[in-house]
Structure formats: C-alpha cells, structure tokens
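Below are the structure tokens for one structure; questions will follow.
Only one protein chain is missing from this complex, and each of the others stays in its spot.
Just so it is clear, A, B and C label the chains in written order, and each chain counts residues from 1 on its own.
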Amino acid sequence: MLDKIGIAKRIAQELQDGWYVNLGIGIPTLIANYVPPEINVEFQSENGILGMGPFPYAGEEDADLINAGKQTITSLPGASIFDSDTSFAMIRGQHIQLTVLGAMEVSDRGDIANWKIPGRMVKGMGGAMDLVASADNIIVAMMHTNKRGQSKLLKQCNLPLTGVRCVKRVVTNLAVLDIGPGGFHLRERAPGVSVEDIQAATEGRLIIEGDIPEIRTA
Amino acid sequence: MLDKIGIAKRIAQELQDGWYVNLGIGIPTLIANYVPPEINVEFQSENGILGMGPFPYAGEEDADLINAGKQTITSLPGASIFDSDTSFAMIRGQHIQLTVLGAMEVSDRGDIANWKIPGRMVKGMGGAMDLVASADNIIVAMMHTNKRGQSKLLKQCNLPLTGVRCVKRVVTNLAVLDIGPGGFHLRERAPGVSVEDIQAATEGRLIIEGDIPEIRTA
Amino acid sequence: MNKVVSGAAEAIRGVESGMTLMLGGFGLCGIPENCIAALVNANVNDLTCISNNAGVDDFGLGLLLQKRQIKKMISSYVGENDEFERQMLSGELEVDLIPQGSLAARCRAGGSGIPAFYTPAGYGTEVAEGKEVRYFNGKPHLLEHALTADFAIVKAWKGDPYGNLVYKGTARNFNPLMAMAGKITIAEVEELVAPGELDPNTIHTPGIFVQRIFQGPQYEKRIEQRTTRQRES
Partner (left out) sequence: MNKVVSGAAEAIRGVESGMTLMLGGFGLCGIPENCIAALVNANVNDLTCISNNAGVDDFGLGLLLQKRQIKKMISSYVGENDEFERQMLSGELEVDLIPQGSLAARCRAGGSGIPAFYTPAGYGTEVAEGKEVRYFNGKPHLLEHALTADFAIVKAWKGDPYGNLVYKGTARNFNPLMAMAGKITIAEVEELVAPGELDPNTIHTPGIFVQRIFQGPQYEKRIEQRTTRQRES
C-alpha cells in the first residue's frame, strides 16, 4: 500500500521534460518534491504565476507572492506573473501538459466530483471546473476509499460533479488505473496489494487484463 | 465655407476635459492640433498606445513607435502601451468618450460607409467597424459633397456599410448636423454658407428648425 | 488628466446601498484594504460583491460581512470564513459560485464590450443549469455572460495621476480584469508616482480604465498561510 508520499512519487514518474504542470491542493502539491532530477518542469499556479519555487525561508515571506492555496511561495529564474484571465487562458487553451488534482469520487467513465457535499458548507469550485473541463491530461491523486471504507472509484458519482468524462488516470494508495473503454483499466498495483484487494475496493467497473505489475517508486 | 482645418477646429470645440479620444486618418488627425489649451484629453491609437504626442524631431524617429496610420510618433508623460486586443477592449467597452472619423457617405439615420468602393481595390476596414459599432459618441468629419459634387449626406448609403445607426454628428465644410429623429438636424452653418446652400448639397432628409447660427472657429 | 482623490473616503463617494461592486484580490493578496475599511465606515448595505474570495473573519471582505453590508457574494471560493458560513447557511447571504476562470473571463468581457462567450468550464455540472449548451469541435461549451459593476475597486503597487497601474507579484490576479469592468473604477496604490515615472511598456492597467486613484496610507497585507522552509545549515 502506498502512503500519500508514495502516490506523489508515482505520479512524479509521469512528468516529462519541458512540461507545464498544474498541481491541486493536498497530495498533488507533494509531487513538486519528487521531480526526477534529469528533467525540467514548470509549475503553474492558477492565481497567476509560472515558475513557482519552494516555500521561502522564514523571514523572507512576501505577502504579494502566494500560490492558489494562499501559501507564501518563491519564484524561480524564468518565472512569469500574469492576471487570472491569462492564467485560465493557459488552462482552457490546453497549454498545460498535466493537471493533477484530488477527488472525492471518480466514475468509471471519467467523471469527477471534488467540490461539494450536499448539506455541508460549500466552499466553491475555485478553478477546478475550468481545469477538468479543459485539460487533456488529468490525473487524480486520492485514497482508494473514503474514511468509512467506501470505494471512491464508482460506477457513477453520487456527489455533485466537477466535470464529466475528463479524468484519464487515477493513482491511489492501492493502484494505478486508466479510464478507458468499459471502465477502470487496472495498470499497476501497490506493493503488498493484490488484484483481489483492488477489486474489492473498487465499486466501478474494473478491467483486469494480463499481468498487473507492482508500482515501483524507488 | 470651412477648409479641412476649419472642420478640425470646429470639432476640437467638442472636446471635454478628461476625455479619451480616437481620431481616424485624414481630417480627424488634424484635430489634435487644436485642443483648447485649458483642457486635457488623451489620444488613443488603436494599434496600442494611449497618450500619443506630436511627431518626433527629425533623427529621433523610433520604428517601434507608430500610430494607426503607420506614422512615427512620440509618447507623452502618462502614456501607456498595450496589445491590440486590449486596445479594442477600450473601444468596444466604451471607455473612449469620442471617436472622430472620415466617411464617404452618411445616411440620415446614422449609417456610415467608409471602407469599400465596389470595383475598386479593397484595402479593408481596419478598426473602423469596431469603432463605429461600439462608440457612444461618433462624429464624422468630411466634405459635404464628393469630388463630382454629389451629396455625401444621403437618405440611404449606396456604398457597402461600415456600421448602422451609429453616427451622432456630422461636421462638414458647410455645416454641423446632428442625426436625430427624422434625419439630419441642421445645427450650424459655415461662414458664408446659407441654409439653402446646405439644403441643396444634402440629399438626405434635412430638418431645419429655428435660427441656424454660423460656425465660430476663432 | 488628474484622477487623484484625497483618500478612500472620497474615492468611494457615490457607492450606494444595493449597488454591485467588484473587488480585486485572491485570498487576502492584492485586496483594496483601505477602500474596504472606508466601506465598513460608510452607511451602505445590500451590496452585491463580485470577488474571487470573501476574506477571512476579521479581514478583507469579512469586515463587510460582519456588519451585514453584503447581500450577495459572487465568487469562486469562499472558505476560511466562519461568519460567511453562518450567514450563508441561515439564508441571510446569497452566494453565486462561479468557476474561477469563468469569473475572470466574465469580468474582462464586461470591460471589453464582449457581452457573452462560450467556455467548456462547468458543462455537465450544477453550474450549467439554465445555461445554453453549444458544441464546438465536438466538445460541449456553456454560454457565459459578461459581468460589470457600478464600482470596481482594485489595489495596485504603483500608480500615477493618469490612473496607470502596475501590480506586484501575484497581487495582480483579478485586479486588472475588474479595473476594466467598473462603470467607475477606483484604484488604491502603495505608491503614487508622478506622470512619466512609470515606463509605458510596463503598465499593466492603462489609465483609461481608472477614474479615481489614491495612495493608501498603510497596508497590513496580512498573510493567510505563512509557509516557510528550513534553512539548510
């Protein structure tokens, strides 16, 4: 089984040299720490910066330099700053090669729900709907089941949707799955996790073809 | 009768302090020379500058600083530079208080034709269609008749239109006319020009009410 | 062109109860602190506020919420605010949630004379309810309409008497877009400089979009999430 860092490390393997990447809040944020050293990627934050660097040293925080999670950040050489409309022009215009975000539910046709739970305080979708409606390459990073042990990989989302037929790949603590014809195609399983474990934790249609290798994150 | 400079001087009287103004090519360009000294106006050129100044001194021309007529210009303190889309955002978004342009024909309901003569080389509308479709306050500066002596103030335009029902006022070598209910409302006549002269040179519906004062440009 | 006013109180003159305001900022970054303080002191309420976020309990738009001056919020994300939650759940406050990119584009459209446009964001979700769906290149899109405001209130780093503005870092965010969309746009700046001091090439908001400008006497610039790293020794 992978922990959150393991999920982040596995997704970091998807990164390719020269890519522009938008990382959502939560597990996705961790991915920035595991970029393979031989490649260059640039991180976009939808509040208006490309070329985000690490957090500042204590005492060097700049209130005018934050990320979409409102955290103080730094910028790297080659960074650029822009307004919110230009930022979403990058997103809607498909200039970003990879978007990684968390989810509460994903359906086996690629629908995603991650912004609203009826009856609870609704905080809003922020940029999530723009991201999922536009991106070509969306990976969801999440736990395979919720806190009550219920599958988050479903035949159909129960929660209000963020976007439809958009998720391409899901990386969870148990598995790597692609969304394709017929449902979730199991690609890799986490160390110590059996195909049966994954089947049991997946409510949506699961397609298992051939040998399913173990995820390597070393 | 006014000459081109007289027309420019008369239109310059319309300027109000704090206005942003877009001047077309030809007679309208001359207006910049006759801004009343007690007011400040800023001139916008749709290729991307606000705060255009006079032509540069010989030897100081900058190929990277031109107006919409492709003439070398200078910029004044307070000037700003922007891209073509932002420029037309100013125009379409009605942030410009006055647009002055030339015309080949104007109809008595405010239609304007100034971009195309069938059978002749068509150069294009440039920014004219955006300007006339958007501006609240459009003054046409032109000769009352064409080179063959035919009226340019018509019941209906014969040439392909640039815009419909948009011109508010016309200033010619003979008269100042507002476009309102029923047609051209004669407001002022050029020195030495009679109401009858204007009537004879106007093919469109002309409304003459009360005394028509003489244009003063001193 | 001299658009300089004496301060926030003069700048917000004409803001009346029931009006629609746009306020720049992302979280607490780049918000017009001085104008918000002036609005708290002004006798205006039933405001519709278009702002990406709603501040925190005791700063930003949270201050207007505390005094119940806001009738409706149009935002993309409104977490981090208990009073907001209370008013929303009790029905005192209307909330219209809009995808962030659509919000930004709708403000810019409002200032640009583009009454409506199509975007893929929100198709197939609650956001699509009542909206026209249209396919382009085989992909569904929603028709979204422009937003404008009686007053747009923005905050910049530097500005000049012509209203030209330069923003700093990610404090730019929605400010230049909203500046375009106000019937009257108020800019408060950290530093008001003389005409000609700003390089025309580097101006983010041309002065034509701004009607009133002043230098704020001070800026708290509160940080919402202070995150730092350890210095390697």
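In the analysis below, contacts are C-beta pairs under 8 Å (C-beta built on N, C-alpha and C of every residue); 3 or more make two chains touch, one makes a residue touch a chain.
Values in this document were obtained by computation on a predicted structure and should not be read as measured data.
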item	value
In the full complex, displayed partners of the excluded chain	A, B, C
Of A:G93, A:G192 or A:P213, the one touching the omitted chain in the full complex	A:G93
Touch with the omitted chain, as defined above, among A:L50, A:L98, A:V140 or A:L161	A:L50
Given C:A105, C:V210 or C:I223, the one touching the chain that is not displayed	C:A105
Touching residues (missing chain, whole complex) on subunit C	105, 109, 112-120, 134, 136-137, 139, 141, 145, 166-169, 172, 200-202
Residues in subunit A touching the chain absent from view	18, 20, 40, 42, 44, 49-51, 75, 77-82, 86, 88-96, 134
Sites on subunit B contacted by the missing partner chain, in the whole complex	45-49, 54-73, 81-85, 87-88, 91-92, 111, 116, 121-130, 133-134, 160-165
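Keep this in mind: only the chains that are shown with their structure count from here on.
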item	value
Greatest separation from subunit A - chain, by CA centre	B
Whole-Å gap separating subunit A and subunit B, where each centre is the average of the chain's CA atoms	55
Inter-centroid spacing, subunit C versus subunit A (mean Cα positions, whole Å)	28
Approximate Å spacing (C-alpha centroids) for the pair subunit B, subunit C	36
For subunit C, residues contacting two or more additional chains	108
Interface hub residues of subunit B, defined as touching at least two other chains	none
